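Here's a slice of the assembly, chains where they normally sit.
Every chain is named by a letter (A, B and C) in the order it is written, and numbering of its residues begins at 1.
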Amino acid sequence: MSDSASQSAVDERLKNESFGARLMKRPELGAIAGVILVTIFFLATADPAMFTLSGVVNFMTPAAQLGILAIGAALLMIGGEFDLSIGSMVAFAGLFFAAATVTMGLPLSIAIPATFVFAALMGSLNGFIVIRSGLPSFIVTLAFLFILRGLSLVGLKLATGGSTQLRGVREAVEDDWLAPFFSGDAFSGLFAWLAKNGLIETFKSGTPKVPGFPVEIIWFLIIAILATWVLLRTPVGNWIFAAGGDPNAATNSGVPVRKVKISLFMVTACCAALVAIITVMDAGSTDARRGFQKEFEAIIAAVIGGCLLTGGYGSAIGAFFGATIFGMVVIGLTYTSFDQDWFQVFLGGMLLIAVLFNNAIRKRVTGER
Amino acid sequence: QDILVVAHGQANDPFWSVVKNGVDAAAKDTGANVEFRSPETFDMVQMSQMIDAAVNQEPDGLVVSIPDADALGPSIERAVAAGIPVISMNSGSDVSKKLGALLHVGQDEFTAGKAAGAKLAEMGGSNAICVNQEVGNVALDLRCEGFAAGFGGTVEVLPTSNDPAEVEAKIRAALDSNPDIDTVMGLGASTVGEPAVAAVEAVGRAGDVNVATFDMSASFLQSVVDGKAAFAIDQQQFLQGYLPVVFLALNAKYGLIPGGDVPSGPNLITADKAGQVIELSAQGIR
Amino acid sequence: MTEDTKFHHGDVPEHAPIVEMRDIEKHFGNIIALAGVSFDVKPGECHCLLGDNGAGKSTFIKTMSGVHKPTKGEIYFEGRPMSFDSPRDAMEAGIATVFQDLAMIPLMSVTRNFFMGREPTKGSGPLKRLDIEKMNATTMEEMRRLGINLRAPDQAVGTLSGGERQTVAIARAVHFGAKVLILDEPTSALGVRQTSNVLATIDKVRKQGVGVVFISHNVRHALAVGDRFTVLNRGKTLGTATRGEISPEELQDLMAGGQELAELEGSLGGTV
């Protein structure tokens, strides 16, 4: 049976493939052409302030917050399910966290884990209902979209005695040793030193224009790398692709599809909780409208980044670039001199052009048809 | 007594939650059975259907806001025709009488915007952005229009979403790319006002740029106290919820009704008054 | 593989069965797919399950491998009553299955499909990760052993030819098969060479004491490797025969559901 062992080395049934083609074939790099196109567009049309350090940090901050959600959503979509409740989860986890720190006065070392545990519980409830009932996750999590949003309002009114804003979080957590991990800017010492040495821009007063790297960007990078590692390099990643690609076939091949899906719901909810914690600590307050429609934007970012709505295909890095494109376009248009009435028209047009371009490039490079 | 309130703003909107708190307080004080209803988004079609639903229940009084007289007119006229006393509040002062409402409690968005614009112009502003978190919501669009009318100088509308991080980034972007901007007008305190203050600080122009906003939140008022923001516009919307219910309850009981419209604002809360208001704002009363 | 493999060996080894199924019934809504089927497989034997299209063979082996829960009936695994909640349970007990629909994910690569659910890792702690090189090498090797030279182990299964895809499923089951190997029409899409390899493989694993359940519509394939033959017809067993007890013609007759084949026989010249 040792026939043709030599054949596998050089197979006459293969053409040579360029390096570019091999890169573009990877779903995680698919969205890169879109990022480049959008960058070129704004380099040409936007105020140069957009691509200074402070400008980049400025548009990467909302992109990072969206991106953390988008990566969670992407994992779940690859696993074949949706979670429409993440936007409401941001509001509800924010309320939970704010109430824990302000109303109950708990230290962060308790409040943060508690928020995550709580979010994970809600996520697993979502997952459990989906798995048990066999209903589409779209409709189940939609119900939780409404329920959690409503509960946030009720909870806020309870916690504040009538207002829809709960404030005082910043004061409550200011001195906590965990606070720097979840709010403010990282490496502020480094940036101050750079500013002193004239390596980065400063205000006239001498303080650096960018006091540091917002922590959400760092979280965003960490989570993107972690999710990519899990997807591509661990058994669980394989199970996620399998569960989304064909749950029946996956179950029959011994993949614990139910466990995988429930875990993904928990992860997604925890991503929402992380965004909630970061934004609540940044803003110092929370209100009932936090995270409004974020589920939608997260799915958009994941799809721009190459995830299939039908599951089984996509990548975390793609969601990363998708969120970046979305963030750049939304914020970037403010740097241009277009009439802002046209904002949505441009937003839609840019999204469409970015994905079309992306797609065209990929097809051209990989020779797919 | 049954009194129904149908408003165009949602219960989780900071502004309207105060209106609802007023409604609830009036219900308690009068002992009437009051329900507050609103569509899930700014949706005139659905709102007219909700008024129809309210009319079907033949309540002893109906309170409505009228941001679009064309769309809501027939439903309100139907209520009047059915013999239900109607009071309009918040928006619609101009059409209230024509549609057969007894009176109007509130203040026009346009007028409020105009007053704010005039005040900011007086404070030295000449180049402003009006940050609108819900473009297309006619009630909010009117605020910007009024602001532009009162302000006189250049006014650019900046469309954003409800997300504070995005609002802050966009205001920073606007300030970065146009150094002439000296005034930021927000249409909501917690969604726009607070991020606007943060954005102005982040670009290092605190003091040069005047920030003002419609409505109030405790955090924004704190900024006013601290001198980081100019003022907040208070419509005393608690009254817009409270008074109509009380009037209708009295009307049902004794046939009493005031003779004319009740203006509830505008009321500009500047640094000197802000301190007292913070507590009330944190409780959802102002 | 050695040249002197003998498929035709006489006696069925006398052991207690690994899996025994008693009076299995399976209904889907108002459809009765199985109406009481008993079956067992012993270590080191190849038990062929034969029968017409729609007789219920696939449904039956799916209850054996934990995909379906039987509506009625008992399953004994190594003598103990057992009810598998999922195919994973069955797999962990040592049952590997090649399903008729193959249970592959078209969008995933050959390697990832091969190891789906049982991925080897290297490293430890947070650095524990898939051993990609080993996975790729194993996949190529196992495929080559069954006669398929893949171009690359990262080709998506959805772009493989029918026979290539079927071979992935067989190679996977053989690689992981521990105590029982269930093959549902494994050779249906295979070429001449691949088929002979698969039959030889069945013979080899049987010799190692694995119990094999083999479903086929090809009498020759069944006779080449089978020790016992159970024929299903319209959801019921027509009985079990041991090698030697039954002639190929009788078996073919039974597989076609009895007398009906006779009418057609002439026209085919024994070619089926």
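The rule is simple: a residue touches a chain if its C-beta (ideal position, glycine included) is under 8 Å from a C-beta of that chain, and two chains touch if they have at least 3 such contacts.
The structure presented is a predicted model; accordingly, all values stated were derived computationally and were not measured.
Q: Per chain label, how many copies make up the complete complex, given that just one of each kind is displayed?
A: Chain counts for the entire complex are A x2, B x1, C x2.
Going forward, only the chains that are shown with their structure count from here on.
Q: Enumerate, in label order, the chains that touch chain B and chain C alike.
A: Intersection of chain B and chain C contact lists gives A.
Q: Between what two chains do the most C-beta pairs come into contact?
A: By number of C-beta pairs in contact, the leading chain pair is A-B.
Q: Where the centre means the average of the CA atoms, what chain is farthest from chain C?
A: Greatest centre separation from chain C goes to chain B.
Q: Please find which chain has its CA centre nearest to the centre of all protein CA atoms in view.
A: The most central chain here turns out to be A.
Q: If you average the CA atoms of chain B and of chain C, how far apart do the two points sit, in angstrom?
A: Inter-chain centre distance comes to 71 Å.
Q: Take the average of all CA coordinates in chain A, do the same for chain B, and state the distance between these two points in whole angstrom.
A: Each chain reduced to its C-alpha mean, chain A and chain B end up 33 Å apart.
Q: What whole-number Å value describes the gap between the mean CA coordinates of chain A and chain C?
A: The answer is 44 Å.
Q: If you look at chain B, which of its residues touch at least two other chains?
A: Touching at least two other chains: none.
Q: Residues of chain C touching 2+ other chains?
A: none
Q: So in the complex, the part of chain C that touches chain A is made up of which residues?
A: So the residues of chain C in touch with chain A come to 1, 65, 67, 86-88, 91-92, 97, 99, 101-108, 112-113, 115-119, 121, 128-130, 132, 140, 144-145, 147, 149-152, 172, 197.
Q: Where on chain A does chain C make contact in their complex?
A: My answer: residues 1, 3-5, 7-8, 11, 13-14, 229, 233-235, 237-239, 241-242, 245-246, 248-256, 312-313.
Q: Give every residue of chain A touching chain B within the complex, in rising order.
A: 46-47, 49-50, 54-55, 58-59, 61-62, 65, 149, 152-153, 157, 160-165, 167, 203-205, 207, 209, 279, 282-285, 287-294, 330-332, 334-336, 340-341, 343-344
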